[in-house]
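What follows is a single structure, and I will ask about it in a moment.
Complex shown without one protein chain; remaining protein chains in place.
Then we have subunit A:
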Amino acid sequence: MNDTTAIRHIGQPLRRREDLKLLAGKGRYVDDVRLPDMLHMAVLRSPHAHANIRSVDLSAAKVAPGVRLVLSGKALEGKMGPIVPNWIIPGSKVPFRPVVATDRVRFVGECVALVVAETLAQAYDAIGLIDVEYEVLPAMTDEDIAIRDGAPQLHDNVPGNITTIYKVRGGDYQKAAREADHVIGLRVINNRLIPTCMETRAIVASPEPDGTLTVYIGSQVPHMHRRWIAETVGIPEHQLRVIAPDIGGGFGAKMHLYPEDLLCPYLARELGAPVKWWESRSESHQSTSHGRAHTENIEVAFSSDGKILGLKVDTLGNVGAYLSNMASGGPTVNTVNFGTGTYKIDNYEAISRVVVTNTVPVDAYRGYGRPEGAYIAERAIDAVARHLKLDQVEVRRKNFVQPTEFPYRPYGSMGVMYDSGNYQGLLDKALAAFDYDGRRRECDALRRDGIYRGIGVAAYTHMCGMAPSRRLAMSGFDRGGWESARVSIDSSGRATIYSGSMSQGQGHITSLSQIAADVLQIPMDNIDIVQGDTRQVQAGHGTFNSRSMAVGGSSVHVSSQRIVAKAKKIAAGMLEVDEKDVSYSAGAFSVPGTDIAPVTFSKVARMAYVGHKLPDGVGPGLDETVFYDPTGMGSPSGVHLAYVEVDPATGIVDILDYVAVDDVGTLINPLLAAGQIHGGVVQGIAQALYEEVSYDPDDGQLLTGSLLDYAVPRAEHVPNIRSLFQETPSPTNPIGVKGIGESGSIAAPPCMVHAVLDALSPFGIAHLDMPLTPPRVWAAVQEARTGASQ
């Protein structure tokens, strides 16, 4: 129906409905939860990367002022836990992970004991009174060292420190390599990152008079947290209410199960009082999951004209001391499945080994595995172009999957299918916006004056919204791929939508309203969105893997459609016409071609609730719930270009321009979409130029323990980002969206590295590992100059 009066919000760059509250400082975060008689927990953490615990003396802490309870790991043995992963790749060896360490610690920051006191200051004071005797053991922090013969063994059931071996194969790489004109190898490090949220983790657990327990937690996955806490602490799930209030960023780090998530509920029940824990920034660095931390050995076989014939990948994924929530899936399914990127590479062979080390557990961080996978494909194709002295753009164009080949299964994969795309279109649009040819000439001209500018290119694709549910079962992921939405219309015709998705800054209140308003044909002001309360929201999986518009949004879309379908039946009765003659637009049911007066949506809603005059077979109420399980996954894609200038005297990289052209399917809100690209690109630039977790390789001490050492970029560190879109709707969901949250952090790291390498090409520098800090870039230039003069 092409009704010009129809309400259309999808595609409108509307400002965020939630911002007024947040910008005025009226957001409500977990730390704002202050309950009567609330107690405070503080955690004593291991100062050693690897040690046996000889003894824990709690006596002084127990008698300290205000202290209500002091516990070491021993006291909790058998009472709760262990912490088990939610995603276990078949065949994985899962280390035993107690909630609080009992006889051995395996990373700096692991929980050793805890104090509950009347004030937070008293809790911290008492923590200082706990005396732990350690027997320090040899530690290793590097994945390459952990798998060597003679390396310290972290867990008895994980021989060689490898929990998981995962293989992918398509075509015949060995044959391709034999027949290729060239085969080159490269080893790239995907640097370990700290997923820095403005709001650190926090939790309050409060026993209710009716015997239930309410848990306030900054969770991306409130319903999953309810299940995990229930199962690990031993509380019936229906007696547990998880409330996720406003969240100051998640990026994957707030979708895992941490010891404190379990301790607060346990202690609140033990003590019969609310217990709060709040994570300091330095605790966050050593207890909240890290991201990335891979070493990739890559071999690429290609012909002299730049056509890639085969790719071989050997990945080592460092997952820290234990298998965190999704840890066995990240370096495996999420990384090497996507190792061929946007390129048609029929012969592919990959092995991924998941390695434990004496470091903070590593888990999902914005893109989880897909940034690492794209980095493999992109660094490989850039190396091919450099090796053959071919234009980096033309080599990509030559190898791209063609628009006619979708849906496309790379290397004949059963697990990976790219639903749609047009990479050539993305590339052309990006080149035009960037003025690639002009900039290339500019680079060449400036180099004669000793000014080193470079252009970086990166293309990516991946899959969003892990689904359908049965597919997750095959990979050992103990959750579904669906999302739920309940659309509840009140008797005045206004909607409250209960969504299982969970915004942590994405703007769901706005975007989900846009989706619903278009179907319900009512103003957005008449729509409220409820998320983050397991007692209000029927069920859900939450927000991760760029799934919330594709899966959560589709769920809202379909349940809104059911509302309209039922309302139309009621309206037909009220209009005394056949349902098929009724048309609905802009909040009014009408009978086109007649002079019958239309009936408004609000009148229909009133009728639904008074039930005075409902057609046969139509019950009262206007309230629909849908558990939407997609048939497949959407594949966003993009081409990003960066323009940089490198000062060889200082190694400083100046980003002059950044163009992102992304295909995320249908754009629900271009303003929010650009915001997602901006944020992701900033985190990608951060990985490429600034951020890196450092451990002392000898004793396993965390060297980037604070924001004085760990460089999260500020406004001065990032350029103006130009975000453009190409819309190729996904055929896998009714809205045509593909997911967007992770795009920027996937594309930006290789794009930035390529730009810097291009700028440094006159020096013959072919490889640098991230982050490309000034000292590192300068050292490479020095080395190249020394080498050239010898």
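We take it that a contact is a pair of C-beta atoms (placed from the backbone, for glycine too) under 8 Å apart; a residue touches a chain by one contact, two chains touch by 3 or more; residues count from 1.
Criterion: contacts and distances are computed from a predicted model.
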| item | value |
| --- | --- |
| Record-based protein name (UniProt) of the chain missing from this complex, from "Iron complex transport system permease protein", "Xanthine dehydrogenase family protein subunit M", "Oxidoreductase" or "CheW-like domain-containing protein" | "Xanthine dehydrogenase family protein subunit M" |
| Contact residue for the chain not shown (choose from A:27, A:249 or A:713) | A:713 |
| Contacting the left-out chain in the complete assembly, out of A:87, A:173 or A:690 | A:690 |
| Touching the absent chain when the full complex is considered, from A:13, A:91, A:128 or A:620 | A:128 |
| Those residues of subunit A which, in the complete complex, touch the missing chain | 120-121, 124-125, 128, 280, 282-283, 649-652, 690, 694, 703, 707-714, 717, 773-775, 778-779, 782 |
